[in-house]
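And then subunit A:
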Amino acid sequence: MEDAGFIVGSYVVTFAMVALVAWRFVRHGRRLAKQVPDDEKYWL
Partner candidate 1 sequence: MPAHGTRIRSLALGGIRHVFSVAAERFGELCDVRLLPPAMDGNPRTVIELDDAVAVLGGFPALAGATLAVGAGEIVLLRGPNGAGKTSLLRLCAGLLPIVRGSGRVLGFDLATERDAIRPRVGLLGHSNGLYADLTVAENVGFWGSTVGATTGEIRAALERLGLAGRLADVRVRTLSAGQRRRTALACVVARRAELWLLDEPHAGLDADGRDELDAVLRQAAASGATIVVASHELERAGSLATRTVDVVAGQIAEQQ
Partner candidate 2 sequence: MKRRQIIQLIAAKDLRIERHSRVVANQILPFAGVTMVMFGFALDSSDVLERVAPGLVWLATLFSLLVLVQRTFAIETDDGALDALRVAGVDPVAIFWGKALALAVQLAVLEVVLLGAALVLYGAEMHVGGVLLLVTTLVAATCGLAAVGTLYGGLAAGFKGRETLLPLLVFPVVAPVLIGATRAVESALGTAGAAVSEGWPWVGLLAVFAVAFGVGGSLAFGPLVDE
Partner candidate 3 sequence: MTMIDQDPLPPRASTSGTTATRATRLLGLATIMSMAWLVAFGLGFSPADRDQEEAVRILYVHVPTIWIAYLAFVVTALGSAIYLFGRNHSLGFDRLAGASAEIGVAFVAATLVVGSLWGRLTWGVFWRWDARLTTTALLFVSYIGYVAVRRLGGSHHQRARRSAVIGLLAVLEIPLVHWSVRLWRSLHQEATVLDPGGDIDMDGLMLFSLFVGVVSFTLLYVWLLMHRTRSMAMEDLLDEQGLDVALEARRAEASGR
């Protein structure tokens, strides 16, 4: 079953990308949100 390496590898690559992108977006959002007063955040 040497395919297992490739299969698990595909899942790891995909979810790693997802986690990286998600973390970067949230962190960037958090950093900005501190500087912007609440009444200017249209989503609150």
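Per the selection procedure, all candidates are chains of the complex that A comes from, given by their letters.
Heads up, the rule we're going with is that a residue touches a chain if its C-beta (ideal position, glycine included) is under 8 Å from a C-beta of that chain, and two chains touch if they have at least 3 such contacts; residues count from 1.
All figures in this text were calculated on a predicted structure; none of them were measured in a lab.
Enquirer: Out of the numbered options 1, 2 or 3, which touches subunit A in the complex?
Expert: 3
Enquirer: Under the stated contact criterion, what part of subunit A meets candidate 3 in this complex?
Expert: 1, 3-4, 6-11, 13-15, 17-18, 20-22, 25-26, 28-30, 32-44
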